[in-house]
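I have placed the structure first, in the form of structure tokens, so that the comments after it can refer back to it.
Yeah, one chain of the complex is gone here, protein chain that is, but the others are all in their spots.
And now, chain A:
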Amino acid sequence: MKKGFSILILMLVLSLAFTAVTAAQDEDLQELDVFISVALPDYSGSSIVGDIIREDTGIKLNREYLVGDLEQKVGLMIASQDYPDMLVAAHFTDKFVEAGALIPLEDLIEEHAPNIKKYYANHLDALTKEDGHIYYLPQLAIPFEPAERRYPAVGFFISKRVLEANDYPIIKSMDQYFQLIEDYQNENPEYNEQNTIGYTTLFDSWRRFATTNGPMHLMGYPNEGGFVPVKEGGEYVVRPYYGSNVEKYYYGKLNEMYNKGVMDQEAFVSNFDQYLEKLSSGRVLGTHNQYWQIQQAQEVLIDEHPDNIMIPFPVTYDPIVEEHVREKPYVQTTQGMGITVDAEDPVAAIKYLDYLVKEETQHLLQWGIEGEHYQVDEDGMFYRTEEQLAMFQDPAWVRDEFGRHYYYNAFPSLTGLDSNGNSYMPIRQPSAIYANSSDAEKEVMDAYGVKSFTGLYNKPFEDRKYFPLWTITLPTNSEAQIESTRMTDALVQHIPTLVMDSTDKFETNWDAYTEQINGLMDAQIEEYQKQIDWRMENW
């Protein structure tokens, strides 16, 4: 009995000693807690780039990724006033500034962050708030020239099958777009033993802008948000497109298509997963969206149904309209990573961020280790061999083994071209966009004589300093904010009816809709106008 007891004690002591040893290994690493408003699986603790960064900085990051609804999470964090050392909360970051949760960074940057100062120089004005302070650093700063992309940000997408059957027409108007889809669907009612869906749209919670932004792009504007600043005599005047004739035409068209059975009958009650599933199956001929929302489906299509990849067009309501749907690359200067008032060592935090935005670190994160993940040619240009490309084609490997996401997504980072003319982002390396496209993508690009799908679009608008309007946040508890919530409600309620009701009721439904939203825009327009004017003056 006594012996058994002493053995037990011995085991306890030993296990304690072991835990002490493992703890000691991590002891010399300083820890930083960070909340990141993107959804990612938890970091495994080790990865190719992660180990190098940990070695260099001596800092261990404890990341909390978003689970569930960001809006609620932010509301709760602010209400409880319990913050990690650093945080980024997408377009709600400003709420933390309002709540006094973030510390000013400009002095820290001046003293401890030469790289941030250098690479963020273009953006520091726009990042300075009305009170003269900088509170956060956005991701994807553009220190030099912007780089071209393979896909434009937004468009009316149409299946390659339809284009091929019509000898690759140039699609300009919405009528033409739907005519192509309707005719093709009539001839090919089935795909893989499932019904062909002519057109579908996404209306799931906050992602519903995929549907409601349609009229803005039909008017030839890039993504501005809920209102469009129209250039009138050198001034930018905020105008609504909700309730406009273009919007009426857009929903009228969708209504017609819905009643003809061209449009997906379940579009308005499907969630994002169901939407992606439909797109990935190859049975959808057209949809309107921002590319990043359908990218996952497109990747599946490239692998499994290369004939059905979705090709974007800058469709307008009338071919006469001069479109500028393609947007000028901009930095989202109204969100980013900030250091909170609860941070014990703000200097360590800013130094860490400064380390991340160093050009070498960015090359490590985005390209990898020279010789292992990329090569350099005699002109100093980066490229990847077939084998290296294949490695990076596996998203799970890039995330889990390589570890890019855990130091790059939502962290301060660089994009565009670097000081030598290499793209920070490998897929935007000028020599690589066309070369690294799939065969199906190349086929379409060849047919239209372009080297990227962005080539199907006109040049962006003239330099608009305020761009874009949607990064403006309406002040909490203001009339404008309440109007905006009510307007969202009105859209959610009326738009499905507009599209799905019978065509002879469209006029009545339209009147009911406009009657409700017309009273819900004045305070919003006023607030947006005020902030656009402020940006034009101060940025």
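Convention: a contact is a pair of C-beta atoms (placed from the backbone, for glycine too) under 8 Å apart; a residue touches a chain by one contact, two chains touch by 3 or more; residues count from 1.
The criterion applied here is as follows: contacts and distances are computed from a predicted model.
Missing chain, UniProt protein name: "Putative aldouronate transport system permease protein", from among "Putative aldouronate transport system permease protein", "Fe-S cluster assembly ATPase SufC", "Thiol:disulfide interchange protein" or "Sulfurtransferase complex subunit TusD".
When the omitted chain is restored, the residue from A:V34, A:A101 or A:V246 that touches it is A:A101. One of A:Q81, A:Q295 or A:S502 touches the chain omitted from the figure, and that residue is A:Q81.
In the complete complex, the hidden chain is touched by one of A:M381, A:V492 or A:M536, namely A:V492. Only one of A:Q30, A:N122, A:N259 or A:Q481 touches the chain withheld from this view, namely A:Q481. Mapped onto chain A, the interface with the missing chain covers residues 71-72, 74-76, 78-79, 81, 95, 98-101, 203, 208, 265-266, 268-269, 476-477, 481-482, 485-486, 489, 492-493, 495-497, 500.
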